[in-house]
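Read through the structure below, which is laid out as structure tokens, and then see the notes.
In this view, the complex is presented without one of its protein chains, the others remaining in place.
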Amino acid sequence: MGHKKIRTALTVDLNKPAWEQSGLHNRWHPDVPACAKIANNEVVKIECLDWTGGQIKNNDSADDIKNVDLTQIHYLSGPFEIETAEPGDVLLVEIQDVQPFEEQPWGFTGVFAAENGGGFLDEIYPEAAKAIWDFEGIFCSSRHIPHVRFAGLIHPGILGCAPSAEVLAEWNRREGELIAANTLARDVAKPPEPKSAHAGSADESLKAKIANEGARTIPGRPEHGGNCDIKNLSRGSKVYLPVHVPGAKFSVGDLHFSQGDGEISFCGAIEMAGVITIKFNVIKNGMAKMGMKSPIFQPGPVEPQFGPGRYLTFEGFSVDEKGKQHYLDATVAYRQTCLRVIEYLRRYGYSDYQIYLLLSCAPVQGHIAGLVDIPNACTTLGVPMDIFDFDIRPEADAVKLDMGTCAFTSK
Amino acid sequence: MGHKKIRTALTVDLNKPAWEQSGLHNRWHPDVPACAKIANNEVVKIECLDWTGGQIKNNDSADDIKNVDLTQIHYLSGPFEIETAEPGDVLLVEIQDVQPFEEQPWGFTGVFAAENGGGFLDEIYPEAAKAIWDFEGIFCSSRHIPHVRFAGLIHPGILGCAPSAEVLAEWNRREGELIAANTLARDVAKPPEPKSAHAGSADESLKAKIANEGARTIPGRPEHGGNCDIKNLSRGSKVYLPVHVPGAKFSVGDLHFSQGDGEISFCGAIEMAGVITIKFNVIKNGMAKMGMKSPIFQPGPVEPQFGPGRYLTFEGFSVDEKGKQHYLDATVAYRQTCLRVIEYLRRYGYSDYQIYLLLSCAPVQGHIAGLVDIPNACTTLGVPMDIFDFDIRPEADAVKLDMGTCAFTSK
Amino acid sequence: MGHKKIRTALTVDLNKPAWEQSGLHNRWHPDVPACAKIANNEVVKIECLDWTGGQIKNNDSADDIKNVDLTQIHYLSGPFEIETAEPGDVLLVEIQDVQPFEEQPWGFTGVFAAENGGGFLDEIYPEAAKAIWDFEGIFCSSRHIPHVRFAGLIHPGILGCAPSAEVLAEWNRREGELIAANTLARDVAKPPEPKSAHAGSADESLKAKIANEGARTIPGRPEHGGNCDIKNLSRGSKVYLPVHVPGAKFSVGDLHFSQGDGEISFCGAIEMAGVITIKFNVIKNGMAKMGMKSPIFQPGPVEPQFGPGRYLTFEGFSVDEKGKQHYLDATVAYRQTCLRVIEYLRRYGYSDYQIYLLLSCAPVQGHIAGLVDIPNACTTLGVPMDIFDFDIRPEADAVKLDMGTCAFTSK
Partner (left out) sequence: MGHKKIRTALTVDLNKPAWEQSGLHNRWHPDVPACAKIANNEVVKIECLDWTGGQIKNNDSADDIKNVDLTQIHYLSGPFEIETAEPGDVLLVEIQDVQPFEEQPWGFTGVFAAENGGGFLDEIYPEAAKAIWDFEGIFCSSRHIPHVRFAGLIHPGILGCAPSAEVLAEWNRREGELIAANTLARDVAKPPEPKSAHAGSADESLKAKIANEGARTIPGRPEHGGNCDIKNLSRGSKVYLPVHVPGAKFSVGDLHFSQGDGEISFCGAIEMAGVITIKFNVIKNGMAKMGMKSPIFQPGPVEPQFGPGRYLTFEGFSVDEKGKQHYLDATVAYRQTCLRVIEYLRRYGYSDYQIYLLLSCAPVQGHIAGLVDIPNACTTLGVPMDIFDFDIRPEADAVKLDMGTCAFTSK
């Protein structure tokens, strides 16, 4: 009789290079060897590094952000073999808790330099920047963005099951076509990249195969979820994931203490290392039963609650900053919405980079409002007013405060 | 001593053609004559027709939807001259209540035919369809979509101040350029349309001018808001609107008993006639003070609340239904997200058109999730489970019910 | 085809004495004649006077409060005969809406004089006082309590079905015993009171019987609900009521624009006249099925939401203001809790009577916290901070404001 401590299915070492840890990997491929087995209906803890594998430090310089090696990302924990799972099943993943490591109670948000990673607003804000966040229980605050404090909507940025060979081939086909057709002056997708590929415990020949074929972990993808960066996959969420390979080969990582809708600065969440507690259930033949092509989820009941009337909400439309009209383009509209917030919050003394960082990681609500009223898409972004220790309502007096600065590069 | 009944600034006549009512208009133009004056700090009631001016009837045929005359839309109430308002000011509009007319306690949701209006999914669902909703106090239900009932998040689809001549010229320029460059097989924007233009009490020559130059009311636009179709502009909301002309010339209309994020079927809200109660305040020089380029709002405190854990949420990515990869396209992602819901809810016996209608008008939450993970945008759509009288959780048994049918055309 | 206006089952006349209106009554008795019939499953509107029948006026004197004739209260609308309802059934009452009358957009909150009605704190605050509240859509504010504004949690204070003769006899027995045993210097219950009894359309002899036997409407009672004064019976609530007589004989009244838990000043809600929209359903043999002895309800989904972190909450214990220890007495504890709030809010310039009125009618949350830790009961009272236009958090500076005065008697 008696309930025992929850089993830890994978431990990580914060002081050892990520690429030397066999329970981690950074490419999606059906052949990455499973690092552990988990029983159907079992609850386990899984430890995770931050997505960069520890490249970013708790200091006041953004040099590490500027020089981050993106061929390494994202270091995921897994894959885990879930007993009884077969292709066509659905893996029900209940996220029972997510916690930072006790010995590392901090995280980071970065604006990547336009020439190394970039972000949603990099044409306007091309420099690297960084904010360090200190965790105090459920709360966080930053010396780089003063007068703000909030409860984290803690969650994993990435979770999903391995693609089958067929699914992987389809990913490489369609993303390859996009890359081939690209006429923009920027990368539109990342093909398989052998450099820095980490294939867990694979031997050399298998590792080479995975390195050459494996899909990058950067995008979420419809067939399995992956890096969906959905802020609401927090404590208590149930996620229904398609299974494509025997044993499911589930991986998870990229833990976020908090994130805003859009994660706009790319390294935009409050990135952290930590532990996730998950219960696994296999729903046999679930994909056909549910007509499922992409993951479904039910959020948990403990999201921070501000009250509907406690958001200051900004509208944006699909007319870009040069006055060009776009056709029902929600991406353009959301960029405009973000810019509207920056223009507004400036009046309190924040720099644009500070606001850009804040919008990336605070629990802002980004909604599709109207998407049919040609030619304009309309999106909204709600900023919870209660994260500030001053009054940001338009009718309150706006006083400029000493807001210090976020971290920049040493130049 | 004593508080009196709130003044009604405009009454409409449900039994008279909309184009004969001088307090209505259906084009944006600085010269539409004001239909009434409202004092700064005054609270008034304003009556509104439904956006089509009564073209859609409470019956079981979608013929009226198929044949709707879209050159007439949207019939707005106003414009109202707000005393003391000048260009550069901000008009603070507090929406104190929105109600349907007592004598017309019903509304409609339509899927426009692809050849006459269309909608977000018209390539897949090109037929006209309709659902009539009966109002029972704060709730609504439909004989055309059984087993669903919910509290309305009642709001105006359109509100805004008139453009100045300069703003109007800019609208016509940029939308004209989009039209000129269009290579799609569908309209991407609507130029000024003299047919059915209604300019309120304008005399013939002024009416002709407005008909020729006036911007269509279809899109929301960044400079003033307009048809933003934001479901959260409900009871208790405060909206901050830029003022471009002396007296603001505020108009409002397109009342919705409820709407989902995206209003995807275009005639997608529960459209109704009714009364809106508004308090007006002029914030002098507000645009410069707030750095305001587009409207801002603070939602009210009485939105229907389901609890964060009561949404079944679907993920979608910017890979279209033909397998083509799009680059960070939130519009494509949201279309996929909607399709995922349709595929799921089919299993209870609903037709695709019923679900399409339902997603348009029920209080679904459409979020931008990730918008930086190249090449995929990820959006989510949360369906409140408590609007159904059966259990839609994936783990509950799925039983097909007799769902009847929505209204279609007579063929 | 077509949905019609909801039927009004009872109209009242604001300009005619309440006792002359045959659709009203002010005593509970099985023989009060039904004023109208309502079908099972029907939705109707029912108009109601305020509970005093119009004795309190919109002015700046509390003389009317001091001199209120309490033998007249409460004027209820009904009773209504609900078709098919029989003793042992449960009447499911869905409150689909509650609205003030358009022509009377105001309400009142009163502190009754200790010698005429009294209230929860009348030993400390024995004077009559009054606040008038103006309604602006969903919001209300008062010239008598400045710097406060909130959305109403609108509801009926009283609803229930008529007692059977047996139930009525039981009420008179047990309350008579309490009165007989009373040693306090104050009334502990009110026996039947012939003066001012109003028995609807009863003829003289029936009226005399009802006047002599009828139970006062002052207390709620377990067998039927009645004057339960539950603030959460707002829009969208479903209430399950025991049926004791054929046809149920349902009555409703005492509409409140808002009320706090406890309704502590007795005339403590924002009392108003208005209209309630109700759907009725008879659940056959429901009392036995549900093991029901007292009403049950499910609140609606549109209560004003402030967020759990937006309440400043006060603790109180069952030690009275003279230092006497009471044994697990939640009533004493709640009185102390209320006093703690008064002591705190004084620092902003409010008078004690203003706070007493405010705590009675604003949507404060009064909870039982601990009720087993001998000898102290502990209760809490949460004050929503967002109803004030200044910052009431303890860490904010406390500045005394000009708070004017509530209405007092002319002396």
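Every chain is named by a letter (A, B and C) in the order it is written, and numbering of its residues begins at 1.
Simple rule for what comes next: a contact is a pair of C-beta atoms (placed from the backbone, for glycine too) under 8 Å apart; a residue touches a chain by one contact, two chains touch by 3 or more.
Everything numeric here is computed off the predicted structure, so don't read it as measured data.
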Residue in contact with the excluded chain [from B:51, B:280, B:306 or B:344]: B:306
Listed residues C:147, C:209 or C:346, member touching the removed chain: C:346
Touch list for subunit C against the chain that is not drawn: 90, 92, 119-120, 170, 174-175, 177-178, 184, 187-190, 218-222, 225, 227-232, 236, 240, 261-266, 268, 283, 286, 289-303, 305, 307-309, 311-317, 319, 323-331, 334, 336, 340, 343-344, 346-347, 365-380, 382, 393-395, 398
Missing-chain contacts mapped onto subunit A: 1-6, 43, 58-60, 94-97, 102-106, 132, 134-139, 151, 235-236, 277, 279, 300-306, 386
Residues of subunit B in contact with the chain not shown: 305-310, 386, 391
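In this text, only the chains that are shown with their structure count from here on.
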For subunit A paired with subunit B, centre-to-centre distance based on mean C-alpha positions, whole Å: 32
Residues of subunit B touching at least two other chains: 236, 300-303, 305
